[in-house]
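Got a structure for you, questions after.
Every protein chain of the complex appears in place save one, which is left out.
As written, the chain order gives the labels A, B, C and D, with residue 1 at the start of each chain.
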Amino acid sequence: MMEQISQLVETLKTGTGLWNPLIWIVAIVIAFLIVYIIRSFGNKDYKKGTEQTKAFLSGNPEYEKEKMHIKSSNIYWGFLESLKWAYNALDKMHTGNVSDYVLWFVVIMGVFFIIMGVL
Amino acid sequence: MSIEELFNFLLDHSPALIVAIPLLGAFLTPLVGKINDKVRNAFAILVVAFTSFLVFLLANDILTNNTIRTYVFGAENAGSPIVRILFEVDGFSAYMAIIASILAIAGVIYAWSHMKEHTGQDKFYTLVLLMIAGMFGMILTGDMFNFFVFLEITSIAACALIAFYTNKGKAVDAGFKYIVISSIGALFILFAIGILYSQYNALNMAVIADSITFSFLDKIALVLLISGLAMKAGIVPMHMWLPDAYGRAPASVTVILIGATQASLYGLFRMVFSVYGNVFSSIDVTKDTVINTINSVNSVGWMLIILAILTMLIGALMALKQSNLKRLIAFAALAEVGYMLLGVGVRLASKVSQDITIAGETTTQVAFQGYSATALTGSVFHIMNDALDIGLLFLVAGAIYLVTKETSLNKLGGLARNMKYTTVFFLIGLFAVSGMPPMNGFASKLMIYQSTFQLNPIIAIVAILCSILLLAVFVKVFHSAFLGPKLPSLKDVKEAPKSLLIAMGIIACIIIFIGLFPNLFVENIVTPAANAIMDSAKYITAVI
Amino acid sequence: MSGMSRIVKTMASITFPLTMIYGLYIIAHGHLTSGGGFQGGAVVASSCALILVAYGSVWTMGKIKEKSLSVFESLGAIGFIGLAFFGLIFGANYFFNNFLLKQDIIPFFNAVGTGASNINTAGIIPLMNFAVGLKVIVGLFTIVLVMAYATTKLKGEK
Amino acid sequence: MSIRNIVALAFFGVVALFLIFGALMTHPFGEFDEDNTPEMDQYIIDNTQSETGADNGVTAVVFDYRGFDTLGEATVLFTAVAGVIILFRRLKK
Partner (left out) sequence: MLFNLPYIAVVALILIGLAAVIFKRNLIKIVIGITLIESGVNLFLITLAYRGGSTAPIYTATTTEETIMSLPVPHALTLTSIVIGVAVLALMLTLVVHIYRHYGTLDARKIGREEE
């Protein structure tokens, strides 16, 4: 019985590294404790129902909730815009055409044939 | 007969029964369906549960004793020459069977509520059971042509199930693409089987592996096998059928479809490491094929590495762009397949031969680098993690579609306020699929990173980058679907039905268990499987 | 697909029994002469398809529904896999065991062929031929019938 | 003649070249010399009557030696019938 328990908490060794989730969990709990202590320091001069709790959008009025929800196609807009060249190529690649699918199969087959035949 | 004898009987015949019982259930389903719906659903769940019980019985025996079981159909022993079909179950087959059984039972339980308001449920359950039987047959068989037959069973059943929503044009189109792709791939695999048969007059994998000489025809057969199975497994750039099929199929089917794709990947592993084991995994310098083929082995390994990097990058980048939830998860699944292929590529690329001089005489020595075993173990481990994580995410997506009838992420929002359990399950899947500690995805990805880093640091960096991209993708999904205010169109959504929650809960519990105790899992289940796939001589001598 | 002219219907109804008998002969002698369950089943299914073409799919669907056909097909498949399962119980306890051969408890199909054609041989192979034959007949005919009926409805819609 | 067709023709030619080479390297049609004697098939031809009792060697292979393939084959037909029926089903209850 005891060795099963010990086997549960053993460390996974990956040749050069190791990984043990239980130690990680303990570490993360300690980190959260520290964060909570630091947070409790700033907690004294916090008053409910005053200006502090309102959202401050640099003076602009606050929208109502439905307007503030960001649609998923707007997220990472900058990333997609900066990688437009890659995405154009990928979109050109993904034609929904069955013949192109089979053509890619033939291309890969040819590449493997060349590798195998040459070497 | 006593319970002990019964267990021994079941264990002895389990390789046949694991395939035969789902088949019998599928043949019986149209008759049982005449009674009523609940009895039929319970019957299907019972059949799959009994099959999973047999799978765990068999896997327990094989993985603990580290043996290989063979089962001959229709005779006591295989005889010589081997004319009969025989199943050969080693550690890797048992490992894949465990994955397939978990996915199958989750999918069948999930389908109870998910398929409620659809017609033609008799045929639906028939096809699901046939697909499960084909999956197990592909995994357990030791005969090339039998592998092809079960591949076709899986493909045809999966195609009919992908096109289940016949009132949607895209679903039918995805089904057509899938059947075209899979039939062409299967036909080329059959062509390769014919080439091998014409040379060695044998259809048994072990016999062919024993007598293989890496001649020109063998090279052609190997190319046909690798390309066909890679297309079935959805490797870039032959992946385009995969998002269509995964995205358009019912969620309960998609989970089992993941298992079918993994079975094709299993076929790739088996063909490369067992059937061509004399070339790829053997280090016995007395065989001249081992020494002469180092270059082609390394080049195939680098080719697989390039394909794996492409798979990861394109999967992650395309997933970032999608706004259809199931299609997005399908691209993420594609990226996950790349990690498994990376391990195989690293293993093959690290095979070296050097001449060492001891006391004057020079001897040639062929060996794999030390890290390659870690790479293959990590990729074998990642097969199970990927199946569980992606399966859980697809189940969540199906639950969202069931309660909201929406697939576009732009029309979703604030679901966390109404669907608490589903949100928790999605969070678990998110952390797991993007390799965040302490979930299971992190352990396997860590093994792959570290072994790949020793081969070439840039590859490891790219792999880590793709993992980060996956995290970004699913954070976007979590924000836009679950967080935010209640949308007026989704005011009155309910929590998902019970059977969906049960199915998701099963997979989530397994994910957390593997994540918390990775070493236990790796030592007792993954390492025997990886050793079995790496040792081709044992696979051959188990039959001959 | 509506029915064809009277001549075609008459000729089809004359040819139907002959083709069916020929197919059943091929099924029954599968273990002695060339042929077997699949080939004979295909012949019989083609004769049924001939009737379908001659009389039209609507008439045929009125005669026989695909639900009953699928029940028959399930019966054929269950017979086939059931024979395989019987091998677990009788004989040497192996799946797909040819348990009828070389035993005297069940006195039919248990002889061993000796060159001359002898119908009473080959163990469970004739029974499997019959099961597969039933399965193939019903299966192919169901495919043709369902596709013909559905496409007929399609023409009706437009 | 688009760029796609040119690429397609190129790789198509590569595949064709290798397959034709393979076809020329296969053992001559219908000739079996010493180094490739068909042991498995010869064993079946010799023992089909004594082991399975069937005069027809092909039926012996289909239903006895490789009977499990035949089960899978029947299952494929069953699957196709189920698929055709489920795809042409009525969508309303």
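Simple rule for what comes next: contacts are C-beta pairs under 8 Å (C-beta built on N, C-alpha and C of every residue); 3 or more make two chains touch, one makes a residue touch a chain.
Note that this is a predicted model, so its numbers are computed, not measured.
Asks: Which chains here would be touched by the one that got left out?
Replies: Every shown chain touched by the left-out chain: A, B, C, D.
Asks: From the list B:R40, B:K177 or B:K219, pick the residue that touches the absent chain.
Replies: Of the candidates B:R40, B:K177 or B:K219, B:K177 is in touch with the missing chain.
Asks: Of B:N8, B:S198, B:S215 or B:T364, which one is in contact with the hidden chain?
Replies: Residue touching the absent chain, from the options given: B:S198.
Asks: For the chain left out of this view, which of B:E88, B:D122, B:E152 or B:D535 touches it?
Replies: Missing-chain contact among the listed residues: B:E152.
Asks: Write the list of chain D residues that the hidden chain touches.
Replies: The list for chain D reads 5, 8, 12, 15-16, 19-20, 22-24, 26, 28-32, 38, 40-41, 44-45, 48-49, 55-58, 60-62, 65-66, 69-70, 72-73, 76-77, 79-80, 83-84, 87-88.
Asks: Considering the whole complex, not just the chains shown, which residues of chain A touch the missing one?
Replies: Residues of chain A in contact with the hidden chain: 94-99, 102-103, 106.
Asks: In the complete complex, which positions of chain B touch the hidden chain?
Replies: 145, 149, 152, 156, 159-160, 163, 166, 169-170, 172-177, 179-180, 183-184, 187, 190-191, 194, 197-198, 203, 243-244, 322-324, 327, 408
Here, only the chains that are shown with their structure count from here on.
Asks: Could you tell me the distance, in whole angstrom, between the mean C-alpha positions of chain A and chain B?
Replies: Taking the average C-alpha coordinate of chain A and of chain B, the gap between them is 24 Å.
Asks: In whole angstrom, how far does the Cα centroid of chain A sit from the Cα centroid of chain D?
Replies: Each chain's C-alpha centroid was found; their separation is 46 Å.
Asks: What is the distance in Å between the mean C-alpha positions of chain B and chain C?
Replies: So the centre of chain B lies 36 Å away from the centre of chain C.
Asks: Among the residues of chain C, which are close enough to touch at least two other chains?
Replies: Where chain C meets two or more other chains at a single residue, that happens at 70, 77, 81, 84, 96, 98.
Asks: Could you list which residues of chain A touch at least two other chains?
Replies: Residues 100, 107, 109, 111, 113, 117 of chain A touch two or more partner chains.
Asks: Spell out the part of chain B that touches chain A in their complex, as residue ranges.
Replies: On the chain B side, the touching residues are 173, 176-177, 180-181, 184-185, 188, 219-220, 222-224, 226-227, 230-231, 237-238, 240-241, 244, 295-296, 299-300, 303, 307, 314, 317-318, 320-321, 323, 370-371, 374, 378, 409-410, 412-414, 437-438, 442-443, 446-447, 450-451, 454, 472, 476-477, 479-481, 484-485, 487-488, 515-520, 522-523.
Asks: In the complex of these two chains, what residues of chain B are touching chain C?
Replies: Per the stated touch rule, the residues are 13, 16-17, 20, 23-24, 27-28, 30-31, 71-76.
Asks: Quick check: in the complex, which residue numbers of chain D touch chain B?
Replies: 18-19, 21-22, 25-27, 36-41, 43-44, 64-69, 71-73, 75-76, 78-80, 82-87, 89-93
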